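I have a structure I would like to understand better, so I am pasting it below and will then ask my questions one at a time.
In this view, the complex is presented without one of its protein chains, the others remaining in place.
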Amino acid sequence: MSVPGYHRPKSVEDAARLLAETDGARCLSGGATLVAMMNASLAEPKAIVSLAGIPELAGIAELANGGFRIGAMTRHAATAADARLAGTLAVLRDAARQIANPVVRNMGTIGGSIGFADPAADYPPALVAANAEVEIVNAAGRRRVAARDFFVDWYTTACGPGEFVTGVHLPPPRPGAGLYRKLARVSGDFAIASVALSAARDAAGVSVRIAVGGCGPRPIRADAADALLSAKFGDAAAAAAAGEALAAAADPVDDVRASAEYRRLVIPRLVAETVAHARAALEAR
Amino acid sequence: MSATAKAVGAALPRAEVREKVEGRAQYIADLYRPGMLHGAVLGSPHAHARIKSYDIREALAVPGVHAVLTGDDFGDHRMGAFIKDEHAIAKGKVRYVGEPVAAVAAETEAAAKLAARLVSVEYEELPAILSPEAALAPDAAIIHEDVASYFKVFDTGSTANVCSRTSLTEGDAAAWDRCDVIVEGRFATQPQAHVSLEPCGALAEPDATGRVTLWSANQSVFRVQANVSESLGLPMAQLRCLTPRVGAGFGNKMEPHIQPIAVKLALATGRPVKLILTREEDFEIVRARHPFKLRVRTGALKDGTLVAREVEVLLDGGAYADDSPGVLGYSLFMSPGPYRFQYRKASGTLVYTNKLRFGAFRGFGNPQVSFAGEQQIDEIAARLGLDPLAVREKSMLRPGDKWFGGAEVGSNGLEECIARVKAASGWAKRAELEPSAPGRKRAMAAACTAHISGLLATGAIVRMLEDGSIVLNTGAVDIGQGSDTALTQICAEALMVPIERVRLASPDTDGSPYNWGTTASRVTYTTGRAVVAAALEVEKQIKQHASEMLECDAADLELRPGGRVGIVGVPDKAVSFFEVSARAHWARGGPIIGHNSLVFERPSVDPKRAIAVGLPFPQIGAFAFGALVVDIEIDETTGKIEVKRAWSAADVGRAINPLAVEGQLEGAFVQGMGLALNEEMVWDGPRLANPTLMDYKVPTALDSPHEIHSIIVEAPEPDGPFGAKGVGEIGINVVPAAIANAAAIALGKRFNALPLTPERVLRAMLGK
Partner (left out) sequence: MTLALSINGRIRHVQAGLSDTLLTVLRDQLLLTAAKRGCNQGVCGACTVLIDGRPQRACLSLAANCEGAAITTLEGLQRDAGMARLQKAFTATGAVQCGFCTPGVLVSAHALLSHNADPRTDEIRAGLSGNLCRCSGYRKIAEAVAEAAKEAKP
């Protein structure tokens, strides 16, 4: 027994084929975004391709190189709870645990979330800071896109027609710190502005990747900011300069959460605070 | 009556709690009637336009559609609490984006919504007036061209786009000359959405004669009856209005939403019709809290004695008057706060604009004027180097003092409220509070307030069933605040019966005595008085029977716990209510019924003391008092304010149910925190930009302080039921003011605009 238009394929390839061949089909991950849009009559799909029945999309698997592959259907609650995402990868756990609230975290998935590419969402800057790659499927096969290139514009990703996210690849965790600091009106809201930072420490020094969310069509990053922080991780002036570089690279808008001007004002302050917390975390180890 | 309280003062669970925790409570959306159709409305895309024509053919062709109605199907009847300016559905003109212009009844909700979207309306756009200033401009487009001819309950002074004007003056303006310090400022507050968890809805069912039974989410079955009958041109007797469980109101459900439309659809189709608003519609087409612009001046002597206050306000009333004239009048009436002044002047103007109507919302203008007035008292204290609470204590109204304009104040527990919040919060040591972490500033501040609880009409009927148990009928709607329980406790206490022996009838315009509504914090006091009086009548009838049964004087009888009546001093000479009721039913006198009906009669203003122009409430009073202390922290990185602890004291006269009183104080505090810190309805040109819970945010469990200490003060109101006064609103009034006072102490900057967003605070910190 089933509902006309509803499909529950068992493989990624079947799902890709259904999406390509079925007129007006949308793929369904956790439903947090698509079903809300359907309820508001903002989306009226003629067919639904549910990804819930595809085993390879579920779960977080350790890879041979020590990195991880997070299946697209992995719920935020599972990502937030996975202790293997430690060291520099903790930025992703920290971001996942701050998405919405515990009930929505039981439903929303990483694939659905990043596929929607809301610039105020929590994964995009965290994936950039974690140096992640996004795995995409199409009729021809699979390809991977670096996170910094995956988020293209407002609600626009590198996915083409008929393509969808199958997983997220993370490099091996390195000893260090990973933090996600989110400023929002109330708990669980989308970010007014957020800072995702990973700081790897080894004998050579500290290697920092930093990205800002909620302040433009894509996660904001700046080579100069990464370089400054990596070179002089302990230096307040370097953190301030990195913050200014990120604020300059930002392209915020006025919206109901905050004004563009406030975002530009608060970015360097959040960056300085997050860097200070990361330093404290490194010193504590 | 008893000397030992068993019901009144007891922290009893809500009468209806079991169905609520089992999920069996039936709210409007949970009701189903056989043959029921579903309703939907189409809203106007324009803020201001004439309606030229409709084409409903495509809508009628949708399978399952039974009726498509437009303004042409409704007569030219208007409703309105103070000014009858509003049709049941847009007629001739639309005045705000989203205003219902067409309505559909169909077999399914989906079909109704689809058909509604297919109604085609031709408009001639008019200039949209989107601010009070634009409305007052000399050549502004006029929103209500016929305002002069609308029926008005009082002399509103309506003209052009001015909806109403009010002023109240008491004392001699020469008092300003005696002031050693005067502070003056301009303030602005924002529109707030109620966000009751339950969206508005109605279910109307016609009978064979065309009489309609109407259930709806409401705060007054009688206001529903009046509004529907007026806007549809129906005699009131043609409508029977009932109430299901109501999922909160805060004022949103006090006046009409889509009830008239649901009734009209039911009459047009001959079928029951249920119309439940979406959350977006609930934001866009019901009502919201008035944004205020204020100019306030306060003067004092150098020892801190308050001398003079002048308040001038400008209210954006939105497209229809609704309760707005009342909010204007009440805000001015409350604007001096609970203090002695030698001179007080308050005046203001309410203006129509092409936005959603603004209306009743917990506090009813008091929070907005308090935001200004309570900050100015703190400013004066700061300038004089005095303790802000000491300044308030010096000038607070004392027992025997009258309110602004000369209204009688019954009981006044303000002094105790202030003393207890000071003690509980450690006020004396507030300067020693340390931030909880580096990079945060911490401060403690206070504010005081008063609110009324007596207003307009109410009644109560108390009947004894054959078995001696009691049925109470008051017409008061419990919207979640606990009035059903409180009124039952009052009745049980009055007759000394266990609470389980008192049943409360559900409000029903057919069977219940008139009750103006659940608003103005009035039910416990106003309706409670009627319950006590009706119970007293029952007691007299019981004693009359008992005196004949026991062969004694009625004056020698006393009620005894558990439904008995006996001779004073003679324990074994008694009869039960059961026996009395049996006698009444079968032998003498007839079934026992007691009733009482009252209108609150104490005048608002003494014309020998004050000059009032356009005051909408000639009789209002029964003042409750409150004091609030907050302990806040400011994140210096972002400017975000967090309330860490709060102490909210309220003189409620007598706490009929302490759990319910605490619930009101705690809930009001958090709703006030939303008003203070981040809630704001934002317009993007003519349309509301954030009509969803994604975009309009209310505090969650993680945003609300763990420590909200409710402090119950009891200064019995002489004619209150067991001394009780109201508490529904007082807990919200000074939350924004107290938080702003604390921010000013922490940062040395005054905040004249709400909400105190991180942006406003950070800019103030950085001097930007």
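Couple of notes before you dig in:
We just call them A and B in the order they show up, numbering each chain from 1.
Please note the rule applied: contacts are C-beta pairs under 8 Å (C-beta built on N, C-alpha and C of every residue); 3 or more make two chains touch, one makes a residue touch a chain.
Being a predicted model, the structure only gives us computed values, none of them experimental.
In the complete assembly, the contact with the undisplayed chain comes from A:Ala32, out of A:Ala32, A:Leu89 or A:Val168. Note that of B:Leu659, B:Ala689, B:Leu747 or B:Met765, the residue touching the chain absent from this view is B:Leu659. Within the complete assembly, A:Ala100 is the residue of A:Ile70, A:Ala100 or A:Leu228 that touches the hidden chain. Here one chain is not drawn; of B:Gly71, B:Gly98, B:Pro132 or B:Pro199, the residue touching it is B:Pro199. Interface with the hidden chain, as seen from chain A, comprises residues 1-6, 8, 28, 30-32, 35-36, 38-40, 44-48, 50, 52, 77, 100-104, 106-107, 187-188. Take chain B: the residues that touch the chain left off the picture are 11, 13-14, 16-27, 29-30, 32, 194-199, 245-248, 250, 276, 278-279, 479-482, 659-660, 662-663, 666-671, 692-694, 698, 700-702, 704, 706, 708.
Note that only the chains that are shown with their structure count from here on.
Computed from the mean C-alpha positions, the centre of chain A lies at a distance of 44 Å from the centre of chain B. Interface residues of chain B facing chain A in the complex, by the touch rule stated above, are 113, 280, 439, 637-640, 678, 682, 689-690, 694-703, 757-759, 762-763, 766, 768. For chain A in complex with chain B, the residues that touch the partner chain are 40-41, 101, 183, 185-190, 192, 256, 258-259, 262, 265-266, 269-270, 272-273.
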